[in-house]
Structures are given as C-alpha cells and as structure tokens.
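Submitted below is the structure of interest, expressed as structure tokens.
Shown here: the complex without one of its protein chains, the others still in place.
Our next item is chain A:
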Amino acid sequence: VEYVSGKVLFTTYSDLNMLKKLKSAERLFLLIKKLLPFTAASLSKGKILNEVQQLVHNDPRSWLDAVSIWRNLLKLDVNREEFSQRDANPLKRKMRENEGVIAKKLKTEEMQKIEENHKEYQLEEQTEDTLEQRESTMRRDKLEKEEIQKEVEKAAGAHSQEDLTFRVSCRCSGAIGKVFTAQEVGRIIGIALMKQFGWKADLRNPNLEIYVHLNDIYTVAGIPLFRVPLASRTYIKTAGLRSTIAWAMASLAEIKVGTFVLDPMCGLGTILLEAAKEWPDGYYVGADVSDSQLLGAWDNLKAAGLNDKIELLKVSVIELPLPSESVDIIISDIPFGKKFKIGKDIKTILQEMERIALRRLPLTLILSLPERFIRPPPHALAVFAHSVHCRYSSVGWQTMKEQAHGVIADRDWYGAGNKIG
C-alpha cells in the first residue's frame, strides 16, 4: 500500500463487491499507469505535450490490460449480483446518479492495480439475456438496475476494442498545472488514444471513462470502477457530514459490543449511521435541538433500516439529561460558521461533554476554531482540526497532536477554502 497526499495506491485480488465496502475513500479507480511527474520547468511546452502523448503510445499494453481487467470486473460484479439477489431479502437501495458530487475537495482517491484476475465464476457470454430472465424475480430500485445493465451492455457490447467509446477527464495541479490546462492535456490524451486504439470519443455517454491526474507527486491514469463515488452510500438517504469522514471518526472511537455512543449534535445522523452500519453492536443515541434535523435523521434511520439501532432525543448539548460519567464515547461534528448558529460558547459544550463522559475515554471532535478555544479535555484522545478559519501556530498544532491519541485530519487535509459539514 502506498499513501501520497490525496491518494492511496494498493494492489488487491478483491472483486467489486468487496471493494464497494471501502469506507474511507471517496472514489476508486483501476490504475492504468503511474509515472513520476513531468518536469515542467526544464522542458518546453511542446516537449511536455509529447511526453503526454507517449503516456499512451509508449505503452499501449498497460491501457489494453487495464481495459480488459475493467471489463472482467464488471461482468463478475453483475453475475455476483444475480446470485446474491436470489437469496438475499430484496433491499431497496437507492443509488444517486449525481456525479457532479465529486467535489473538488475530494481528498482520498484510491487507486487499484489488480495484478491477477481472480475469476470465481464462469463468465457467461450472454450476460444481457441472463439479466432479462431474472428480472422478474428481483425487486430492485429501477434506476440502479438500469445502471448496472447499461454498464455490462456497454462493456460486453463493445466486443472488439474498436467499438469502445471513451471520455477523458483530466486534472492538472502543481507545477504542470501552471503550464497547461486540464482540457489541453485531456485532449492530447484523447487524440493519442483514438490514434492508438481506434476508440471513439463520446463526451456524453461513453463506455469507458479515463481519469488522468497530473500533480507534483505523480502522473496517474485510471478507470473509475463505480459510476457513483464510494462516498455516496446506498444506505444514507440524506448525507450531512461527508460519509468518509464520519466513518473515519467512528473507527477512531473503537466501538465494541455494548459501547454507549452519543452524538449530542447529530443533525441528520450521518456519524451514527456510519458507526451503526459498521459496528452494529454499539448502543447509539443521537441528540439535536432542531426538529427538522431530527426529522431528517429519523428518515435516514428508517431508510437505512437502522431505527432499531439508533435512538434519538430532542435535547440541547449544553443541558444533556444524562447522569455524569454515563457515556462511553462521544462523537460529534460540531456545527460552526455561518451556516449554523449555535449561539453557545464552545467551552460550555465541551464542559458538558466532559461531564457526561466516562473519564479518560475518547472524545472525538471535529472542529474549526481559533486556537485559543482549543484546550482538549484531558481525555480527548482524538481531535480533528480544520485549519481554514484557524491560525494555529505550528507549536500549538504540535502540542495538540501530541495530546491527541490520534489525529485523522492533518492541517493540510482539507486544503484551502474547504469546510467540513
């Protein structure tokens, strides 16, 4: 596993079904190529464009291999869906089509290179027919069904490489971003692909999406493995906090059987949903002062089938009707900024949290505050900090990191101008 800023690169034998379960990543791609960045400074513009073209022409094998692995993965996924749908209780799942959601603030893209294609099922040639036969026995959200059918038809339908339609999406940042626009680079790659493989470009509805990202660390090209970002959960109807962050916070909390987990400002309940989904043996309670938020949370719980796992209370975080030292874990995304007016001193909130928490047990907060408000309670073991509205002296930040048991988000995590939740 290799971790660079914003990306995790890893190899695996898992199929799409397993990969769908990745919780801390925004998106997942199948890696085509990974290179050290083009030295933008030393080469002329023309030379660099040539290098970009060579991404394709120097190594067509990588591209073809990746496409073939991608196709196989999709076929395998559909087949497995068939088998599992028959036995499982038909669950109503909602898939959100909105690819525009891939926000620029996306922070972890996972890249995957499959070294060996692990085929567990016999691949059927007539995948489309099989789908039709079983359609009547399956209850599914119609949109999702069509999605998957389309994917397979597209992948399988393009019987030869020449039938494949594609689109290149490109991102350029760092040194190379100063010299080229994403469109320029994307175009060059697109043309190279057309020349090399005879594929046709289709900007509206391609079979194959190619993502290329050039920055100061790597130049990478990959194929997105899912239409919808991983962060867009099938079990969350309306997300509040980004699901990947919510999951990460919950995983820091080390929830065990019977752990009493409270989110005293739960909003739509995203953190509790992620936690209860992954660690169903905890005892989860969410609290909020807002009727509309609680209603949204209740809807979310119902849609996720988790309303037996998570209790809701309409209470105020500074007046929690709980005895002192009664809660094992508190996880919260504290509302801040102009969007939410909490009108309460953060200190009071922290004090109340301290009161109800069992001593020396984790207090996981997500914060955005000027440094003077940050005195993590002695038993605050994990603190998130978001630095846009804070000016931490490097010493202050260091001290806090030392006090914290785990810091998931380093100050650079979110980059400039981005807010959490």
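Observations, loosely collected:
We take it that a residue touches a chain if its C-beta (ideal position, glycine included) is under 8 Å from a C-beta of that chain, and two chains touch if they have at least 3 such contacts; residues count from 1.
FYI, contacts and distances are computed from a predicted model.
Protein name for the hidden chain, per its UniProt entry and selected from "AP-4 complex subunit epsilon", "Dynein axonemal intermediate chain 3", "General transcription and DNA repair factor IIH helicase subunit XPD" or "Multifunctional methyltransferase subunit TRM112-like protein": "Multifunctional methyltransferase subunit TRM112-like protein". For the options A:Cys170, A:Val285, A:Ile331 or A:Leu350, the residue in contact with the chain missing from this view is A:Val285. When the whole complex is considered, the residue among A:Ala275, A:Leu312, A:Ile329 or A:Ala357 that touches the unshown chain is A:Leu312.
Listed here are the chain A residues that touch the chain not shown: 257-258, 260, 281, 283, 285, 289, 294, 298, 308, 311-316, 318-323, 326, 348.
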